[in-house]
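Just one protein chain is left out here, and the rest sit where they should.
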Amino acid sequence: MSRPSTSDPSLGSEPAARRGRDTWTAALTRWVEGLVPKGQWLPDRQPVYVASWIYVFGVACLASLVVIIASGLVLTLGGVTWWHSSTVGHFFNSVHLWSVELFFATMVIHLWGKFFMASWRGNRGLTWATGALAFFGSLGTAFTGYLIQTNFDSQWISTQAKDGLNAAGFGAYFNVMNLGQMVLWHVSLLPLVVGGIVAVHIVLVRRRGVAPPIGAADPTTSLPAPDPEATLGAPAPEGRRTESASVRTVGSSQGPGA
Amino acid sequence: MSRGTGGWGPTPDSHAFPTRRYDLVKEFVIALGVVTVLCVVAALVFSSPDEPAISLQQWARQAPADVVATAAGELAGTTTSAGYGPPYNTAAEGQTLGPVNLQKLPGVTLPVEPAKDFVLDPVRTLVGDTAATTAVRVWEAASADQQQAWATAYADALAKAPDGDPAKVASGDYGPVPAIAAAELRLADSGALEGLLTSRTSFFGVDSTKALLLLADGTHLEDAARAQNLGGDQWGIMNETGNYPGQPWLWLYSLWYQVPPFSTSDNADIGVWALMILLSIGFVCIPWIPGLRTLPRHLGVHRLVWRTQRR
Partner (left out) sequence: MMTQLLAVSQPVPAGPVVQWGWVTITVANLVVILAMILIFVLALVLPFPAPREDEDR
């Protein structure tokens, strides 16, 4: 894990003794800045191996989520029964439905890709886990969406789903037949939860970078041209120094796999 | 290089690799454009399903015998709601998974007394209808055993009548039950029943629990659902009304209901839930499960992704 250069007392602007009395604000700022290697929040370059169409499904999923939220916001303008009698409302309901289908389709293809690429390698287990949690959170959100359609679907789905939820004990608190409750879960609680999980997922992707190909050789162990930025006494670019330093210490690149 | 998730050995740091120009913002904007166009086109071409809700008035007009039979069943305590258990009442214990009963744990948090809430209280409001109010008075004056006997006899007789038609029921001792059930049908037909079930005591009717439980106690709702392949044993969890895609991502959840032991079990719901929760936890934890976490290496699909990269 990389540390920001201000942790080096000889380089930081604050003497070490003072840091014990750091403001909460400064500590939070340092933590946020340390989440992602410098320059990696929104880089305009990617590792050369990011060269396949499979890599676009994450962003396609995110784009679908944006359309879901936008169309959902239009539906909130009119309320839960508006779309039955308004052609504009029905159109936006349709956009909302198809964006949800596209959202799940791209998410699943993204998931298939990440599975076959074992993208949890290199300390990326949490990236996979947050993605999986986002999937399940999305299922719940979509489910509440079906419940608040205020039509025959809602009647059938609610009276069916209640049995499973009741059997598991959740139904006592999460009443799928209570329209008022389900509307609030669908438009505020669950989107915030799913949004939060998605945000953590994306930060983790930026933090670790895109997983290298399976079996790729470590580029820092082949004889490199001298790094023009690594002059004596100056820190190497963030994220590189500690990682590659440990590699040189360790020696050969690939350990035995399982 | 990282120590990283087990099974793979150290993985090179992605930031150590040579890079290529890659415009993330442009990619996002293009993705947004493509998705928006696809959704708008799909919306214009396919629209979206909107089968209207079945009102209790429609239920009364399309399946009046079902309304009468359901009302009799509520009074007899034989409907699904009447015999449900937690969270609605204590009429049953609920589903179990071996020794575990999660359904009973929270207790009765959504109290529902079907005979009273769905039938007697609504019928009682028909103050101008002497047949109805007299029938309710007779019912309430009778003992619990007598009530049970009348209601059960009438429910049985309805089941035996041709087409379940109340007009063709054999004569017998049903007490005030036929009159109460007929009054329930009149209420439903008038369009007033939803309101009596959802907002009679609360003004703002945002909770449809009682109306839905009553409707689901009959057969009409399920008949309409099965006609659209929405039944549990029809893979209905995945499906949608009309010719629309539903929720294909729920394929595994639907699957279990089609196969033994779940397909024949009274505890199917908790069984499927428990299994799916276990599988979901396993899915989240793939990076840490030996064997599974390294499976992709052996499947070889990744070779297609990175075929242009020199090793």
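For this structure, a couple of remarks:
Per-chain numbering from 1; labels A and B assigned in written order.
To be clear about the criterion, a contact is a pair of C-beta atoms (placed from the backbone, for glycine too) under 8 Å apart; a residue touches a chain by one contact, two chains touch by 3 or more.
No experiment lies behind these values; they were computed from the predicted model shown.
In the whole complex the chain that is left out makes contact with A, B. Touching the missing chain, out of A:V74, A:V108, A:V200 or A:A217, is residue A:V108. Residue B:Q234 is the one among B:N89, B:T133 or B:Q234 that touches the chain missing from this view.
Which of B:G172, B:P245, B:P261 or B:G282 touches the hidden chain is settled by the complete complex: it is B:P245. Seen across the whole complex, the unshown chain contacts chain A at 45, 48, 51-54, 56-57, 84, 101, 105, 108-109, 112-113. Summarising the interface, chain B meets the missing chain with residues 18-22, 49, 51-52, 54, 58, 62, 224, 227-229, 234-235, 238-246, 248, 258-259, 301, 304-305, 308.
Basically, only the chains that are shown with their structure count from here on.
The part of chain A that touches chain B in the complex is made up of residues 37, 40, 42-52, 54, 56, 59-60, 62-64, 66-67, 71, 83-84, 90-99, 101-102, 104, 108, 113, 115-118, 120-125, 128-129, 132-133, 136, 139, 142, 149-156, 158-160, 163-164, 166-169, 171-173, 175, 177-181, 208-220, 237, 239-240, 243-244, 246-247, 250, 253-258.
Within the complex formed with chain A, the residues of chain B that make contact are 1-25, 27-28, 31-32, 34-36, 38-40, 42-44, 46-54, 84, 86-87, 94-95, 102-103, 105-107, 109-110, 206-209, 212-213, 215-216, 221, 224-225, 230, 232, 236-237, 240-241, 245, 247-250, 267, 269-270, 272-274, 280, 283-288, 290-291, 293-294, 296-297, 299, 301-302, 304-306, 308-309, 311.
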